[in-house]
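Note that one protein chain of the assembly has been removed; the remaining protein chains are unaltered in position.
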Amino acid sequence: MAQHKVNYTQDGGLPVALTSIDKIVNWGRSNSIWALTYGLACCGIEMMASGASRFDFDRYGTIFRASPRQADVMIVAGTLTKKHAEFIKRLYDQMTEPRWVISMGSCANTGGMFNTYATVQGVDRIIPVDLYLPGCAPRPETLQYGVMLLQKKIRANKAGNAQKPKRLM
Amino acid sequence: MAQVKNRLTPFFENITFDREDNELILNFGPQHPSAHGQLRLMLHLQQEMITKAHPDVGYLHRGMEKMAENMIYNEFMPTTDRMDYIASSSNNYGFALAVEKLIDVEVPRRAKVIRMMLLEINRLMSHLFWLATTALDIGAMTVFLFAFREREYLMDIIEGYCGARLTHAAIRIGGVPLDIQDSFLHQLRVFLNKLPENIKDYEDLLDTNRIWLMRMEEVGTISTEMALSWGCTGPMLRASGVAWDIRKEEPYELYDEVEFNVPFSDKGDNFARYRVYMEEMRESAKILYQTIDMYEKCVKDGETKLMAHAPKYISAPKLDIMTQNYSLMQHFVLVTQGMRPPVGEVYVATESPKGELGFFINSQGGPYPYRLKLRAPSFWHTGILTDLLPGHYIPDVVSIIGTTNIVFGEVDR
Partner (left out) sequence: MRAYTPKNDVQAKAYYTDRYYVAPQVPKQKVETDEVFSHDLAAIKAKFDVKEAFIQVGQMIVYINANDIYAVLEYMRDELTYTQLSEMSAIDWLAKDNTFEIFYQMLSMSKRKRIRIKFFINNGDAVDSVEKLFRCADWSEREMFDMFGIEANNHPFMKRILLPYDWQGYPLLKTYPLQGDEFAAWYEVDKIYGKEAREEIGPEIRDTARVDRYDSERFSRLGFEVPKGTEITGDEPRNPQEYQEEGGVFLIKKFTKESSTVIDDPQR
């Protein structure tokens, strides 16, 4: 993972006071997070399996959307290579706010077992990440737990249009 | 958050506005729901027909061949898992077979039977996944959910065996480390008894479906010459008229003791490939029934060894390691320094669910391979899109990519 130069306790770490508008908006947002299909490698297969018949994603209100403009959360599942790094930044920029990123699997967290020349050592060198899921590949239950944690996180934060910057870059 | 300043410029160079000849360049980008991974296709379009296609791969290149030059043979085994990540035991097996040919050990019979069971289960998993994603791309979402349900049962069996659903590393050089668990045979039998009616369900949904036939027949026809010239193997080649299956022609493991047919077709279009895959699923079920009988015969005959006996290269069974000092010392040396195969080269091809998966190992006597080349069938199946796509329409691109069964862990390694 990258060395972040952000003070987490100041920017978005500690609990905030929420108004009822915040609560209603957050309730709506958390129960309908639409995921951008970003399955890059093997973790993408587990993401598809978690959206398929046995571990249904739809019961959380999550629908896989292909276009970044319509997606709330980008689940980066798989190895990010240096050739692809440019595109993940483009797609992240194209996502409309509010947006979150779940980094699924070892390769997306830290580069994983591929300690080589062509692998980005962690997707958070390029884009800010909200949730890290360990595993290689993480089980669908892990992804479900991760989505529920993300829902909790969304409900705990303010619902304003502008999200606080999560890193310096 | 305001747009963070970065160097990326808009991609206007892909869209040409003032061309006289009405040609549009469409970027079927690396992130696409039906690109089956990270395929970037640059298509030159004339209205809706494709005049030129340029596939761009490499978005999942992780440097596996270079990793192999820095890792000992056993350490590299989980990395081969991530090549064809849908049927990982087949890659493990290919690598294990290549090293076993290099060091010339004989795998005990019980391990061979277990390996065959794992291979055929992986073939079923891969074909079910292929069916699910191809049907999803064409729009038949029901088949996607059904096939994933079957796949989950198989993944339960494999998870009970080796602990992992997707990336198994269940086959080691010299045999298998684990014996199958008690519920394995029972669960497998239950699954196989239900499989024919499940396959019949899929065929009822798809075979006579007008939409499916219109999308699949006469689309993506690969002639025999093109298939041979492009290095197509596996179901792609069998659907184009050449009945070449490595399990029959150059049998490895115990494939010469089981009876199965090799389905092939001479039409070469999407529908032929679809039929070949469905029939192969049935043949895999046949092989699995026979391997269950072979396993029970092994148990009755009292064959218990699971790893080959080659003390220079392969560790002893765990019981010996924990009780005999010499086995412990040898295991320690093999794990920390790695086995040193003889100096030489080997190329071994096995029939993975996608095609001919080959491993070329050049060893110079050291614990790390000097050169390891992974021959992935999907690499050339992606290349064939250059010659295949011109003349088709945009929706055909999706169905052709679906039936060529490309998985990008293999293509890019």
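Each chain carries a letter (A and B) given by its place in the written order, and its residues are counted from 1.
The working rule: a residue touches a chain if its C-beta (ideal position, glycine included) is under 8 Å from a C-beta of that chain, and two chains touch if they have at least 3 such contacts.
The model shown is predicted, which means the values in this text are computed figures rather than measured ones.
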{"item": "Chain not shown, its touching partners among those shown", "value": "A, B"}
{"item": "Candidates B:242, B:262, B:299 or B:394 - the one touching the absent chain", "value": "B:242"}
{"item": "Which of B:183, B:223 or B:261 contacts the chain that the document leaves out", "value": "B:183"}
{"item": "Candidate in contact with the missing chain, chosen from A:49, A:104, A:126 or A:143", "value": "A:126"}
{"item": "Per the touch definition above, residue among B:33, B:78 or B:367 touching the missing chain", "value": "B:367"}
{"item": "Residue numbers in chain B that touch the chain omitted from display", "value": "5-8, 57-58, 61, 63, 65-67, 69-71, 101-102, 104, 153, 156-157, 160, 183, 187, 190-191, 226, 228-231, 233, 242, 244, 249-250, 336-338, 340-349, 356, 358, 360, 362-368, 370-371, 373, 375, 379-380, 383-384, 386-387, 412-413"}
{"item": "Residues of chain A in contact with the chain not shown", "value": "1-3, 5, 7-9, 13-14, 27, 30-31, 82-83, 85-86, 89, 110-111, 115-118, 120-122, 125-126, 145, 148, 151-152, 155, 168-169"}
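Definition applied: only the chains that are shown with their structure count from here on.
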{"item": "Complex contacts: residues of chain B adjacent to chain A", "value": "1, 3-4, 6, 8, 11, 29-33, 37-38, 58-64, 66-67, 78-79, 82, 85-86, 129, 132-133, 144-146, 148-149, 151-152, 155, 165-167, 408-409, 412"}
{"item": "Residues of chain A touching chain B in the complex", "value": "37-42, 44-46, 48-49, 52-54, 64, 66, 78-79, 81, 83-84, 86-87, 89-91, 93, 97, 113-119, 136-137, 139, 162-166, 169"}
